[in-house]
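Removed from the display is one protein chain of the complex; every other protein chain stays in position.
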Amino acid sequence: MKKFKKILIANRGEIAVRIIRTCREMGLIPVAVYSEVDSQALHVRLAEEAYPLGEAAPAASYLNIEKIITIAKKCQAEAIHPGYGFLAENHHFVRRCEEEGIIFIGPPSGPMELLGLKTISRQKMKEAGVPIIPGTLEPIKNEKELIEQAEAIGFPLLLKASAGGGGKGLRLVRQKEELLSAFRLAASEAQASFGDPSVYLEKYIDEPHHIEIQILVDNYGQAVYLGERECSMQRRYQKILEETPSPFIDDNIRRRMGEIAVAAARSIGYRNAGTVEFIVDKNKNFYFLEVNARLQVEHPITEMVTGIDLVRAQIEIAQGNPLPFTQEQIKPQGHAIECRIMAEDPFQNFLPSPGKILYLHRPGGPGIRDDSGIVEGYVVPIEYDALLSKLIAWGRTRDEAILRLRRALREYQIYGIKTTIPFFLRILDHPDFLAGNYNTHFLERLEKEPLVATDEDLVAVIAAAVKAYHDLKKETSAVWPTKSHPWKLMGRIELLRSRL
Amino acid sequence: MKKFKKILIANRGEIAVRIIRTCREMGLIPVAVYSEVDSQALHVRLAEEAYPLGEAAPAASYLNIEKIITIAKKCQAEAIHPGYGFLAENHHFVRRCEEEGIIFIGPPSGPMELLGLKTISRQKMKEAGVPIIPGTLEPIKNEKELIEQAEAIGFPLLLKASAGGGGKGLRLVRQKEELLSAFRLAASEAQASFGDPSVYLEKYIDEPHHIEIQILVDNYGQAVYLGERECSMQRRYQKILEETPSPFIDDNIRRRMGEIAVAAARSIGYRNAGTVEFIVDKNKNFYFLEVNARLQVEHPITEMVTGIDLVRAQIEIAQGNPLPFTQEQIKPQGHAIECRIMAEDPFQNFLPSPGKILYLHRPGGPGIRDDSGIVEGYVVPIEYDALLSKLIAWGRTRDEAILRLRRALREYQIYGIKTTIPFFLRILDHPDFLAGNYNTHFLERLEKEPLVATDEDLVAVIAAAVKAYHDLKKETSAVWPTKSHPWKLMGRIELLRSRL
Amino acid sequence: MKLSFWLNGKQYNLNLEPQVKNIFVINYEGKIFEVVATFITEEEILLIINNRVYNVLVQSNSTAHNVIIGERKYQVEKRASLASAREQKIISKKSEVKITMPGKVVAVQVENGAQVKEGQAVLILEAMKMQNEIKAPRDGRVANLKVKPGDTVEAGTVLFTLD
Partner (left out) sequence: MKLSFWLNGKQYNLNLEPQVKNIFVINYEGKIFEVVATFITEEEILLIINNRVYNVLVQSNSTAHNVIIGERKYQVEKRASLASAREQKIISKKSEVKITMPGKVVAVQVENGAQVKEGQAVLILEAMKMQNEIKAPRDGRVANLKVKPGDTVEAGTVLFTLD
C-alpha cells in the first residue's frame, strides 16, 4: 500500500479548493496549477505549492495534458486529482498518467473509455442486468433503419449522440413527421461536437426524475453505495439544486437502485468514486442513464448525511487502501440540499456575469456548509464555467434543511457581479418544491410563472431615493473640491435638483 | 401552548447572529437592538427589525433594562432572548420581563437568583445529593472561623466570593501564612465587584479538568442531558477552546455526570437550557462548580455532535412545547472542537486589538461551522468583549476534527486587527493536546515553552524585501505624480536606496 | 430635497431630508419614514426604514434605478415620459440592441436587412462555457449587424439595430 506525499490538483475553482482541503486534513501536500487569470484565485491561496499554466484559454491551461504531466513530474507529485470537468473524464489523460507512473485518482483508463461510448455502455449494462431505457443498442446505420426502429420504440423519443453527452446532438422527436430532419440535425451536431456522427434512439420518458447513486469501489472489488441524490431541478439540462434523500422514492427503490448501481460498476471493472445516473419515470420505474466517472459537483450533500469525506475516500482508494466501512455501516442521517450559485443574471435570462467581486460575505451558523471558489477582489473570468459557490444546508428533516438554506441564501452577499441567489429564493418559496413535488420540468414551468406582487414597492422607491441622493452628493463633491465656497456648492445642488 | 411571532434579541456580536439565524429558520421575526458603534454590525444586517440603543457604554445600551423592555413592548415582541453575558443572568431583568408579561427565554427569576448566590447554591446542591467541592457552606464570619475552617479543609485552598464569579474575589492560598492577607484582599475585591464582602472556602483541586454538562428542561419537568464539553483549555480563567466528547472521561462517568446534572437542575426548579459545570480531579472524581443559567458560548460543539439546535430548543421550551426527544434518542456522533477567535495580539501578551476589519475571508468546506459576529468594514469596538468568531470543526474522530480545525484556521483571514489565530495553531500542533492530555494548567505551561525554530527565516526576509519595495514604490509615486520626468523619479529612488 | 419616481405606472413624490450622518427623513404623502442608510459598496445598501432592515441592490442608469430586494427586481424610473411610454407600449421606431456581458460570437442567425419577429434569435454569444441566444426585443428589420462568428465583443457593444 502506497502512502502519497503530494497530490497535484488539475483543476480550479471550488472543486480545487475542496480537494486541497482534504489534502491538508490528510497531511498531504496539495499542489495547485493556475492559468494567468487565476493567479489570485482561492485555490492558489490555499495550496502549498502553485505552478502557472500560462494563458487563460482552457486548451492552453487546464486542458493541457502534457503541461500538467510535466508539472506533476517536476514537483514529484505521486498522484493527480482531476476534480470534475476539464480532464476528469478524458481517458487519454488517464492513459498518459498510467504511462508516466502517476496515479490518477479515479477509474482506470479502460472503464473510463468504455463509459464515454454511450451505446457500448448501454450494451454492457444490459448484459449485466441493469435496466436501460428502451431503445437501440447500436448507432443507427441509415434512414431506413431509423424509421423502423423509431416505430418499434414509439413516439415521443430521443435522438442521442453515441460519443458524448451534455445535450450536444440531443433531439426530442414528438412525432414521426419530425424524425428525419431531427436525425440529420442531431448527426451533424454530433459530428461537430465529438467528431462522430453516430446517434441512437431512446424512448422519451415523460415527467422524469433524475436520480443518481453515489458509489465507492476499492481496488479489491469491494463496493458500497452511499444513498441517492435527487437531481431533477435542472435548467437547460444543467442541475442547479440537488437534495438527498429524494422526496420521490422510498426505501425499497432506494435499496434496489443502490444494489444495481454497484452491480453496474462491478460489471465494467470500475474503481474509485463514481455516480450512476438513473431516469425514474412517474411510476417509479428506473433506467440506467450513464456513469459519471469522477467526483460529482453535488457530492457534498452525500457527505453531509453520511459524515463520510468522499475526497478522502477517493485518495485512500487510490493509495490502495481497502474501503474502511461496509454497506451496513453507512447510515445516512437527516436531509441535505445544495444550490449552485452561478455568476448569471436571473433577471436577464441568466446571461453570464463575469467580473470583479467587490464585496463578499458568506453565510455561516448551524447546518451550513459553504464550498466556494471565490474571494473578494477576485475577477471571475469569462473563460470558465459560471459556478461561484455551492451552498449546502443540512437539517434533521427536509423542512429544516430548506429553511436553513433559505436563511443562508438571504445572508449571502456577493457584490459586484450578478448571481442566481434571487432565483434560488424563488425556488425555495415555491409550494411544489416545499411539498417535494417536482421533476425535471419544474424550472421551465417556474420561469413562466409571474412573480407574486408584494407590498415592497415603496421600499424600492425609498432605496432609489437614497441612491439618487448618494450619487448626487458624490457627483457634486467630485466637481468642486471641499475648498470651494459653500454657496457655490449649494447653487450646484439647486441646479441639479431642478434636473431631477 | 403559545406560538411566538417576534423575538427581541437583547445582545450583540456572534451570539445575536446565532439567535437571529434560528429565528429565521423557525419563521419568527428577529428584532435586533444596537448601540451607536454597532449600527453596521452583522447582527443588525441579518435582523428583520433593528432598534437603536444609543451610546456605546454597556450600561447605557445592552445593559439598560428599561430601554430594552420599552423596545420589546413597542415592537410587540412576545419574548426576549438574552444570549450570554450582558443581562443573561440578571435576575432583576428576568423579573422585569415577568412583570411586563414578556417571556424571558431562560430560567425563571427564582432559580436564576439562587444560582447567583454561590454558598446558597452549594447548600442546595449538597441537599440534592450533588457532590460539591469540600469547603464551607456559609460565608466566613470572622478571622477566627477562617483559620479553623482552613485547617479543617487543608492547604492549598481557594477563597471565593459568595456573590459572584469570573475570577473576582478569588484567591489561591498555598500555605497558612498567606491566609489572612489573602482573606482581606479577597473580601475587599468582592466588596468592590459585587457590593458584598462575603467569601467562603473551597479545597483547591490540583491538575483539575473543567467539564460541563448541557441540559434542557421543559416546563413540565422533563429533563435531558446532551453530553459533556471539555473546557479545560483556559487562559486567565477564560475558556478559549472546547471539545466534545472529553478525551479525559469515560462513558460511565459521562452518564453519572449527566444524571447528576439533571438532578441538580430539577432540585432547584430550573427551566430551559442550562449548563452544569464540574471540576474533575485527576482521579476523575467530579464536583459541582456552578450552573450557567443561559446558553453557553461553546454550545455549538454539542449541536454538532447531536444535530440538535439548542437555540430552537430554548425557544420551543419557552413557548411551552414539551421536549421533542427523550434521553435515549440523544446519540452524539463524532467529535467537535470550537476555538474562540479573539481580537487580541498573541505576540504582545494578548493585548486587546480593537479596530477596523479591512479584509475578511472565512473558511468553509466539509465539517466546518463558522459562528462569527463580524463583517468586513466593521470597526470592532473597544467597549465590548474581544470575541470575533467561533470556529467549529466536526470530524468522525477526534483526530479528524483537529486536522479540520487546523486547516480551517489556516484559511481564516481577518486583516486589519490582530487575532488569536496564530496561538490556536500552536495549541493544535502541541503533542499533549494531540494526545488529549491536558488540564486547566496547560496554557500557562504552553506560554512558557519557546517556539520551535523553523527553516522559514529566509521566507520572512523575502517577505520583508517585497514589502520594503512595495512601500518604497508607494512613497515615490505619492511624492511625484506620474507626469514627473523618469530621471527625477530614478534619482529619488537612488536617494532612498542609500537610506535603506 | 424633492424627488419623483415612477414604478409600475404609479408616480411617487417624496421629500428627502438628510439628517446627521447617514440618517434621512423621507416624507411620502404625509407619511414619515426614518431611514438609516449604509453603503456597503456603491450599489449595495443596508437600509433600516422605520426600524425594518433591508439589504438592497440599486443599479442606476440614465433613466432608472433598478432595485433588487430578495428575489424581486423593481424598475424605479426617473422620468414619467418613459414610464408612460412603456405603459402604452410605444417604443421608439429605431432601437439598438446592446449586450451587457462580454462574450464571443458563435453564430449569426440572420443577415442585415432580415425581417425578424420578437423573440427570434439573431446571434449566439458564448461566455463562461454557455451559449446564449441574443433575441430580437420586438418585430423589426435587422440593420447595422457588423459582428461575425469568432468576434469577441465587450460589454456595452451595440450588436445590431432594429428599424
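Which chain is which? They are A, B and C, in the order written, and residues in each are numbered from 1.
Methods note: a residue touches a chain if its C-beta (ideal position, glycine included) is under 8 Å from a C-beta of that chain, and two chains touch if they have at least 3 such contacts.
Treat the numbers as computed from the prediction; the structure is a model and nothing was measured.
Student: Can you list the shown chains that the absent chain is in touch with?
Tutor: A, B
Student: Can you work out which residue in A:G110, A:G334, A:G355 or A:G377 touches the chain that's missing from view?
Tutor: Of the listed residues, the one touching the omitted chain is A:G377.
Student: Among B:V33, B:L158, B:I317 or B:A386, single out the residue that touches the unshown chain.
Tutor: B:A386
Student: So which of B:V199, B:I308 or B:A343 would be touching the chain we can't see?
Tutor: B:A343
Student: Contact with the hidden chain only, please: which chain A residues?
Tutor: Listed in rising order, the touching residues are 32, 39-40, 44-51, 75, 377.
Student: Spell out, residue by residue, where the missing chain touches chain B.
Tutor: Within chain B, the residues that touch the unshown chain are 343-345, 347-349, 351-354, 358-359, 382-386, 410, 413, 415-416, 422-423, 425-426, 429, 451, 454, 456-471, 497, 500.
In this section, only the chains that are shown with their structure count from here on.
Student: Among the chains, which has its CA centre at the largest distance from chain C's?
Tutor: B
Student: Take the average of all CA coordinates in chain A, do the same for chain C, and state the distance between these two points in whole angstrom.
Tutor: Distance between chain centres, rounded to whole Å: 30 Å.
Student: I'd like the Å distance between the centres of chain B and chain C, where a centre is the mean of that chain's Cα atoms.
Tutor: One centre to the other, that is 48 Å.
Student: Quick one: chain A and chain B, Cα centre-to-centre, how many Å?
Tutor: 39
Student: Where in chain A do residues touch two or more other chains at once?
Tutor: In chain A, 359, 410 touch at least two other chains.
Student: What are the residues of chain C that contact at least two other chains?
Tutor: 40, 55
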